[in-house]
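Working notes for the structure below.
Of the protein chains in this complex, one is absent; all others appear in place.
Coming up: chain A.
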């Protein structure tokens, strides 16, 4: 069985948490004691139904304010597939938490309140989903019950969204009219309320979206996390390189280069838990043994000789800035890329993205919390990067404040200068 990881996003109060509650409720994946707990909390909607958003809004502050603050992860499965859901907050103040949930998703559900149409947060979350390279987008026009299940309203919002999304690089976009509260088109269809809609319900769609091609199996990248050297009588000369195949494939006999040193050798043995593997592929965690004794430590990357990967210290990247303190040119930060950490300087801000028009605003001298921008970065030591668009698992990095160690930015490599 495979896994689909998805996120729910969109403006505050558009019904994300309710939608997840409904999805779990209608697939009978809520335990009796959990349902009882939310029933006994006494929170009900106008029509007397229990408030399903309480299933994911688990923090005291969230329950008090009736909003989501941080991502909640929920798990469910059907006969077809396992699902890992990240329920993101809609409020702009908590965008960094939405980015957290989105970064590991293969699909993004963006909710739009049928009464309000496309909003700034709808756009922001769509842009973030697109920047993060989430391959599938589902736009759920929610609260259809509040607009009399009107096809015209739905069509207008679909048109508006398409108009905006033309400038996004979204490959696979699906639209579904729903009522999270009443359950229309969540698990069941909507024959009675929206006979004009012929497409699948949300769950049907989630069950059939193809996910197998979402890993890059072409460019071999194996960042070494840890070197295993038992130094026991039995394993005198054993050296195993522990790490994760973040993309591509490896097997014994493969000619490889160890970067950044450039030393060449051959894979001798691929194993996990003492068992030999015929082949390792993304996203497996394994141990590689090599033919020659080469000097390798954490942060080095083992790549197949045929799949070149050069070290670089200067590059351009798209950044989601997630800190209250503004980002200014000249800022010095820590940069973490897979198992490597280095210092870096943000040399120049190329432009900031206007969330509403997607225009590039040039000549900006600083970037504020929740802004998305493009910058030039120079690092203190060389990194082994791919462009994010080519390889999602080797093109992303985080920026960390040098004194508080807070994670302040998420970066996606756009252009590399060798």
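The criterion applied here is as follows: contacts are C-beta pairs under 8 Å (C-beta built on N, C-alpha and C of every residue); 3 or more make two chains touch, one makes a residue touch a chain; residues count from 1.
The rule is simple: contacts and distances are computed from a predicted model.
Note on the omitted subunit: UniProt lists it as "Sulfate adenylyltransferase subunit 2", one of the names in "Cytochrome bo(3) ubiquinol oxidase subunit 3", "Sulfate adenylyltransferase subunit 2", "Pyruvate ferredoxin oxidoreductase, alpha subunit" or "sn-glycerol-3-phosphate ABC transporter ATP-binding protein UgpC". Of the listed residues A:56, A:108, A:179 or A:259, the one in contact with the hidden chain in the full complex is A:56.
Between the chain not shown and the residues A:2, A:39, A:120 or A:354, the one that touches is A:2.
When you scan A:70, A:113 or A:219 for touch with the missing chain, the hit is A:70. In the full complex, chain A touches the hidden chain at residues 1-3, 31-34, 37, 41, 55-56, 58-61, 63, 69-75, 82, 84, 96-97, 99-100, 103-104, 212, 217, 225-226, 228-230, 232, 234-235, 238, 240, 242-244, 246, 249, 272-274, 279, 281, 283-285, 298, 322, 334, 336-339, 393, 396-398, 400, 404-407, 410.
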